[in-house]
Structures are given as C-alpha cells and as structure tokens.
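Here the complex is missing a single protein chain, while all its other protein chains stay put.
Chain lettering (A and B) follows the sequence in which the chains are written, and residue indices restart at 1 in each chain.
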Amino acid sequence: MLTASAILTDGLVYAAYLFIVAIGLTLIFGVMKILNVTHGSFYAFGAYGAATAVGIYTNADWPAAAGFLFMILMGLAVGLVLGIILERGILRLVYGKDEVIIVLVTYATFLILEDVIVLIWGPQSYAAYQPMVSAGNIEIGDLVLSNYDIVLVAIAALLAGLAYWALKFTRYGRLLTTVIFDRETAAAFGVNVTLVYTVTFIIGAMLGALGGAVMAPKIAVTLGIGVEVIVLAFAVVAIGGMGSIEGALVGALIVGICRAAAVHLVPQIELFVIYGVMALVLVVRPYGLFVRAQPRKI
Amino acid sequence: MNGNMSTSNGAILAVRDLEKTFGSLVAARDITVSVPAEQTVGVIGANGAGKTTFINMITGHLTPTKGSIWFEDKEITGKPSREITRLGISRSFQVAQIFPSLTVFENMCIAAAIARRSGSVWGNIATPVHSPDAITEAQATIELFRIDQYSDTPANALPQGVRKLLDIGMAVVGWPRLLLLDEPTSGISIEEKFDLMNVVMSALKTRKITVLFVEHDMEIVARFADRVLAFYDGTVIADGTPTETLDNPKVQELISGVRLKTAAGSAGHA
Partner (left out) sequence: MFLFAAAAAPLLPDWVVSLVTIAFANALVVLGLVVLWRAGLVSFGQALYYCIGAYAVALTARWTGFTDAFALVVIGGVAAGLVAVLIGFLLARYREIFFAMLSLALSMILYGVLVKTESLGSTDGFSVATPTFLGYAPHAQALGLSLYWLTLGVDAIGAVLIGVYFRSVAGALAAPIRDNEIRVEFLGVSVTSIIHTKVVIAGILGGLGGALAALAIGHVDPNMSYWTTSGGFVFVTILAGAGSVAAAFVGSLVFEAVRSFAFDVMAQLWQMTLGSVLLLTILFLPDGLGSLVARLRRRGEAKAP
C-alpha cells in the first residue's frame, strides 16, 4: 500500500516536471513544425538564471516567497531574452527549409549555447536549494512529501489550465489553433503567420526557461543538464503527439507513473522506461496519442 | 457483354458483377464490362459516380466486395497492386506524378529499369539503373511521346503538357498491355488538349495498348474513344459507341446535360 501511494506521488511529481519541460517544446512544434533542440538550452539557461537569482536574494535576505517569485521571474526573463535573440537572429534565416535541416540548426545552436553558459557562468556547479528547503515538508500518513514538490504539481496544473483557457478563449489562442491546424489556410485568411511564429517561439522559450528555473532547487545546476532534458521532453511530446497540449499532459502522466513504478519495483529499467514507452506508442500511433495523420492529396 | 466468363472471348479485360461497398456506402455496383484488346474506351460520369472506384479495383488498390476481374484470361480480383503492375496493367494520374528533382531522361530511365528487373530484394540491388536496355527503352519512349527536346530538363521545370506526357510515358515505358488514364487532359489549356491527346493516342496505338481513359471533356471523348462507358450512381448506365452513348437521353440528362448550361466549348465538369 505504501509502495502504491509512493509510486503515485512520485509519478505525479515527475509528471509535473516533465509537463512543464515539454509544454514549450510541443507548442513550438505544433505551430512552427520545428523540433527545437535548443529547448534544452532554454531549460539550462533558466536553471542557471534561477541559481543566480537564488544567490542574490539569499544574500539580500529576502523572505522565501518573494525570493521564489524573483527566481521565477528571472527564469521567464532569461527565456524572453534568449527567445528573442534566437528567433530574430538565427531561426528567421531558415524558415521554409526542410524540417530536418531546421532541427539541425537548432542542434547547432544548442551546442553553441552550451559553451555560452560556460562563458557566462563558468564551469562550476551551482546550488539553488534554498527555496526547496525553506518550503519544508508535510506528512500524509506514512508518506513524507516535500512542499516544494506540491508547489511543482500546482504549477504544472496551473500551466495546463492556463494553456487550455488561452487556446480556447483568447484571440491569440484561437489564432494559434488555426495555424497549428493548417498554416496555409490561416495565412490565406489574413493571419500574420510570421508574427504568430515569433510570439510562439518566445513563449516556448519562456516556458522552457521556466522549467529550468522551477527545477533548479531540486537539482545540481551544472554543465550538461540541458542534454538529458532534450530527450526526455522529446519523448513526452512524441508520446502525446506533436503540438498537442493535452497530449503533453497525458504523455507526462504516463511516463511519470511508469518511471515511478520502475524506480520502486524494477529499478533496472528505470532509465529506458520512457524510451520504451515512446517506442511502443510510436509503433501503434506514429503521430502520438492525440494527433491524426494528415492524408496526402494527389 | 454478359455470358460465360470462363474464357474472356478474346477480351483483354473483363469484369463481372463488380461491386464495392464501404460499410453502408455503395461506391460501385453491378458492373459487367468486357473490353477487347486494343480498344480505346472513354469513361465518363460525374465525380463520385464510381469511375475512380472502378479504376482502383482494376489496378488492385481496392478489393471488390463482390464480382470478379479478369485480365488476359487470368483472374486478378483482389491481387495486390504491385503484382497487377507486373502483369501488364499500368495507370497515369490526374495530377502528373513525376520525380521533380530528376531530369526527364532520369525519370524515364528509372521507370524503365524498374520495369525490367525482377521484384526481389536481390533483384533491386543487383540491377543497374543505367543498363543499356533501360537506356534504350527510356529514349524510345521519350521519342514516342515527342518530348525529346526536354530530355535533360529537370522535371520540376517542365510545362504542364510535357509533365503529363512524361507521367503517361513512365506508365508506358514498361510495355503494359492495358493502360488506365485518369483525366489525361485535366489542367491542360483548351488549345493544347487536342494536340496532347493526338500524341498520346498515337503513341498508345503504336504500342498496341488497350486504353481506358477517364475524361470530363465530352469533345475529347467523342473524338478519341472507340467506345464510351457512362457511369452514374456507381453503375454503368450506357455502353456503346461515342455517338450512341453521348446521344443517349439518360446520359444527357444525368451527365453531359449539365454541360449545356455552361459556356459551349468549355471543358466543364459534368
């Protein structure tokens, strides 16, 4: 009984982490049809930015809540700046090229940014655990949960809700949906697709950075954290379907629970459970769980 | 046209009681037709009348729910399309399906090489593309369709009429005995339609190929077909010489009649 609830809570927390990290990626792919490897860089920059923020507010002795907010804002700001620079500077040059070429461009950019991190923050690790520690723990029955983890789940739920509301009820959200569905038709109806692209990429960047910022207190902020996140985010997005936010949510939940189950029951398969699930899903539904194939017109 | 189907009575293509349903939707029913070798058959009818379903069943892309199809005295009902291609039935497309990044010659050569190889995995690897045979066939077919001046032009730079000729040529380079043409003049300007069809039909006659062509332009049908099949609501409502069929009051009412409402001489869809 303890194991079951442990799996559930661990799974939920891990799912929250995956969702926050994957939502930006699936958004960018859905709208722009770009598989953005630089997403890992957004995450890393967000984490480093957050670490810096934590350093600042800890030294200045702010209250925990304010510090947390500051950390979040720093993450978003980093994402905003990075997103603008990349979109206007590099991405703009390769719109319209083959999908795979664009992926390689984002891969090249990722490599470059990995070393930019070293240039800015140096090769050492950073610790940003203060928010997590100050949040404390809570005991439910036999389980000890970190309050920070609960906040994480809350943030993920909030993001999901926000995304749902924004897509269905705001003007921009509905524009986005039309472009995701059929870019050509949207353009024919006068939608400024270029502007939609730019804004989407920046939002995606901010979400990626937010993921890093929010995770910074839980991990060691060091070189290479972007690398693993990329494949994880890809797996979640592939499972759920590229461009589908519900898909990312469901994908994150499936992977989260499966991984938690593996960790508690069969630790040997923990690392590749996510890729196994991804391979399995792709075999049955090559476009992911929530996306239909588009038939080719002759 | 009915009667004993154990032999085809000299018919190269024979279908009997052909039917195709998709769930509750009946796309084609009660089709019985016998086509003698080297005949040119025009197939007319509104979109959705069953023409494409008919064609797709012959080429093997759809399996009939009832009935049988015979080609050269062999039953081919339900056979996979790759096998049917190998048996000698070929088709061309309403929108020319070619390889844009290759030249006309390369397009034709690939088609020729494919037609000449055995279908196995090893056959694919062991057969060189630019074998003397393939090259000869490709060149011969290019000349047959009068597009030699475009031989070294990349296919994505061709005028529309030449694209169509290339598309049909690729279907013919392997010497099929039956060719199904899907709207050969669609997308071609009125001035060029007759020239195009002249080239195509004389090429096909030279190779003694039996032809079924789907067309919406009644003048083209009248001019080039030996025989016309009229489709309506999934079945054949008329079958005879062009004059007979096009003068048939039912055909005029259901198919070609609509054409009278549009400007005379235009290639409107029925």
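Rule of thumb we're sticking to: a contact is a pair of C-beta atoms (placed from the backbone, for glycine too) under 8 Å apart; a residue touches a chain by one contact, two chains touch by 3 or more.
A quick note: this is a predicted structure, and the numbers were derived from the prediction, not measured.
Here one chain is not drawn; of B:Leu18, B:Ala115, B:Ala138 or B:Ala203, the residue touching it is B:Ala115. Contact with the chain that does not appear here is found for just one residue of A:Ala6, A:Ala77, A:Leu104 or A:Leu289, A:Leu104.
Those residues of chain A that touch the chain absent from the view are 35, 90, 93-94, 97, 99-101, 103-105, 107-116, 118-119, 123, 227, 230-231, 234-235, 238, 242, 267-273, 275-276, 278-279, 282-283, 286-287, 296, 298. What chain B contributes to its contact with the hidden chain is residues 81-82, 85-86, 91, 93, 97-102, 110-111, 113-115, 117, 119, 121, 123-130, 170, 174.
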